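Here's the structure we're looking at; comments come further down.
We show some of the complex, not the whole, and keep each chain where it was.
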Amino acid sequence: MYKAAIKVILKPGVLDPQGKAVASGLASLGFSQVKSVRVGKYIEVLLDASSQQEAAAQVEEMAKRLLANPVIEHYELTVELVEGEELV
Amino acid sequence: MRVAVVVFPGSNCDRDCHHVLSEVFGLDSELVWHTETDLSRFDAIILPGGFSYGDYLRSGAIARFSPVMESVTKAAERGLPVLGICNGFQILLEAGLLPGAMLVNESLQFRCHPQEITVEVDRTPFTFGIKPGTVLQLPVAHGEGNYFIDEAGLAKLEANRQIVFRYAGDNPNGSVADIAGICNEAGNVVGMMPHPERAAEALLGSTDGQQIFRALINYWEGRK
Amino acid sequence: MNEPTPLQIRADQIYRSMGLTEAEYERICQILGRLPNYTELGMYAVLWSEHCAYKHTRPFFKLFPTSGERILQGPGENAGVVDIGDGWAVVFKVESHNHPSAIEPYQGAATGVGGILRDIFTMGARPIASLNSLRFGELSDERVKYLFQGVVAGIAGYGNAVGVPTVGGEVYFDDGYAGNPLVNVMAVGLVRHEMITKAVASGVGNPVMVVGAYTGRDGIHGATFASEELTDASEEKRPAVQVGDPFTEKLLIEACLELIESGVVVGIQDMGAAGLTSSACEMASRAGSGIELDISLVPRREPGMSAYEVMLSESQERMLVVPKKDAVDTVKAIFAKYGLPAVVVGKVTDDGMIRVFDGPDLVAEVPAKSLSTDGAPTYLREAKPPAYLEQTRSFDSSSIRVQSDYTVDLLNLLDSPTIASKRWVYRQYDHMVQLNTVVVPGAADAAVLRVKGTSKGIAVTIDGNGRHVYLDPYQGALGVVAEAARNLVCTGAQPIGLTDGLNFGNPEKPEVYWQLQQAIRGLADAARELDIPVAGGNASLYNESSGRPIYPTPIVGMVGLLEEIDNRMTSDFKAEGDVIALLGWLGTELGGSEFVKLKTGQALGYPPRIDLAKEKALQQACLAAIANGLIRSAHDISEGGLAVCIAESCIQANLGAAVTLPWEGRPDELLFGESAARIVVSLPPANWEELWKVASESKVPLTKLGVVTDGEVTFTAFDGRPLVVTHVDKLAKAWEDSLPKRLR
């Protein structure tokens, strides 16, 4: 079994209202050292595949087609071999 | 009776609550901006619905650090009636004044429609004098009303009679044990997803929501 | 970034890539008396785009009736304003966000909501409602599903968060929109007369302030993008899509209304398409003044932005404010309360120029008037009726086989996504916030809102049958106005103003230009005949994909007034035993109907002929019947015809109907024809005589059709043959399950 981790992040220049709100929230909590914040998605996919390579190719395809919105987001992914049938 | 309706940046049911309290019930209701720190002049506090801080990150997560929340917490500890409606409920959860947390609706969609709920207990100021088992029709309007608490927490809620409202019929969001509203152990702090202020005038289709505010008034008059 | 010099721009014809023609470029050179630099060229390119300048539609606007006793502000401002008495006025407008929604449905639709709301509160009005008019391809297509779900979620995501109820709308599904969905949003606001605020930059020396969100590189050239056909390369222009921030918008609404209330505002204007450029030039040209700006003072989200980028940024949730000279601190204090920046970036001048500095450097200098809508070129084009009309008009409905039973057809029509229940849509919209929504979505042909503190109600609707317009643009457009008015009248409201949205293909094609011309004439004639002034409008052209234009789709948003909200009417039957009757004329036109589409898969025939005199008489009769308390339901006949109309009144009430058609003729025409000027009413039998009198006074036929039953639904022919035999439960299931089952 392989576990893929996909980070989905807004493209540079795209407004990130959540990041902005979190940054000002942190500032009002007294974290004055914070310069900026961006909020994206973190997705874990557990999948069967015959090899790490095949798993990566599959997940790349998933990211392109469903997990990320290419109009405003880009993604990074990693894949590792894992034991077990559940995400924890 | 003086009631504070707290206005957070992004609250949008603040005026609605204020309208019902003052125009329907003739109460002395006041909109209180989130930077205020003194709530000592009030007999009850309402945290209204809406999208405080856009509901960004998690609903209620940022609002709960508003300056006003310290006084809300103190008032709650003193036993003052505090009601969180919808986003107000989410803020109370984030602030730890009520146990549990909210997840996004199971359907992943915002849901806005009239909903039947059952009143479970009458030990709170907002259900005071309402017979348990009473079914009320109140609108829901939320995207994150899927109440979650772990099994131990749920057992405690049940044991302490802290479940105040449950959805009757279809559960609109997937909440644990059909929970629509809960209270703290003392019973004075209540959070509910449905909007009683939206069902307080006949012109708008239901007056069942009046019972919640009427309960508060009766409770307060009984304590005077 | 290295910008090309004025000489390079000319030599390399860089203006072309910005969407300007050779002649337009020459005209700019003439206006300036020199070659424009890159920033200036960019400013002209956006403001002279179809989206901003209405180059192809403006010549027709003079056809619209725009004045009337109640009109406080007609077209020309951010939104129209109509008086409703007692010192109150309603502000409303429609805006399209078609192209952005085709690329990124959620954000495209969300920012569409944000944009139209700003047009409302910039007038000093609190937004009290929004509506939307949507067109998609068929739901069997996966991409269409994605677009539909995204658009609805985007409207919900933005509208719900800002706390403006989404109270109505319409959705049509037709292959004609597959590559190019339409997303039109209408917003409605309420304002005290004395608070009505205009977008003028007057008073030489008055400060000019940017307030609201920070400026980033969002959507630069969004307006030109909206003025081109969608191609596969459109996907590459992705940065043109902006992300909306409803939280900031909510703060901006409260801050702006508080500011206007404070009395220090001279003029205020939202920054929509073409951002700072359009807001500055519009405010100056309306006032006949000029504006001097220093863009180095504009609060930025990103470092290193050029003058060009700052002037053309379409970052959302921003406004341009001209306060009184001594009121800068008041403005700052109000915006600070909401955590929003408010910064002086310039001042009002008297020389009619928009002069832009970047610190000490003069980076652009152009006459405000020449940039504004009035200064932009207009085009008259060749018009030619499209060839397809020959085929569609040769359709003969007798080619459809006559059947003995129509139960299945009725169920299929109720199941067709265009006709089916839109609950799946509106349950995602907060339609109740603000506590004014008295008639909610799904309960009547229009939504009704109360006006707190009065006994009045406002009814609002948005309508447009693109298929009818496709088959005959003039008649179809008459029908759009007539239907919107009829929808209001069915709630008991008198129509008092309309705003239009013109969604068409590429006007440079003679066939599209002809559609546009015919449709505008139709809208104008109907508005004039029905006495409903045009208070504003919007145009979105170049709606095509792969070279195929959409159905020509003029839509109309209309506002009506109920003096007594207690007299409001809904469309559900109310009681078993009530009489069901047709108010209006016998209609048998099947052309362009959903039924024909069901049977042939095509849009064929002539659409219903509109007789405005009949329409007017019918509407008067219906209003009188409601005002006198004679009827218990009113529902206008539109898509799906009489049978669908009655089925809907049954489903909403969970009651049945036993109907006998009192006319001879083809059953399909009688059941499913979409002829106009018809309203189905129900009433207690005791009121029949009275209603008869009211109808005959208006010279409107009234025909008894049957009675309300406890659940059986039957339609019987003139000669006693059963045509439809079913039960309300079956109808309800078909109607309610249609969208959910297709979207699972």
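Letters are used for the chains, namely A, B and C, taken in the order the chains are written, and counting of residues starts over at 1 for each.
Here is the rule we go by: a residue touches a chain if its C-beta (ideal position, glycine included) is under 8 Å from a C-beta of that chain, and two chains touch if they have at least 3 such contacts.
Only a predicted model underlies this, so the values are computations on that prediction, with no experimental measurement involved.
What you see is one copy per chain type; the file as a whole holds them as A x2, B x1, C x1.
FYI, only the chains that are shown with their structure count from here on.
If you average the CA atoms of subunit A and of subunit B, the two centres end up 34 Å from each other. The set of subunit A residues that touch two or more partner chains comprises 17, 21.
Within subunit C, contacts with two or more other chains are made by residues 245-248, 339. Touching subunit C in their complex are the following residues of subunit B: 9-10, 12-13, 15-16, 19-20, 33, 50-51, 53-56, 109-113, 139, 141, 143, 195, 197-198, 201, 203-205.
The touching residues of subunit C, counted against subunit B in their complex, run 153, 156-157, 160-163, 245-248, 250-251, 337-339, 426-435, 437-438, 440, 450, 452, 565.
Contacts from subunit B toward subunit A in the complex involve residues 53-54, 56-57, 61-62, 65.
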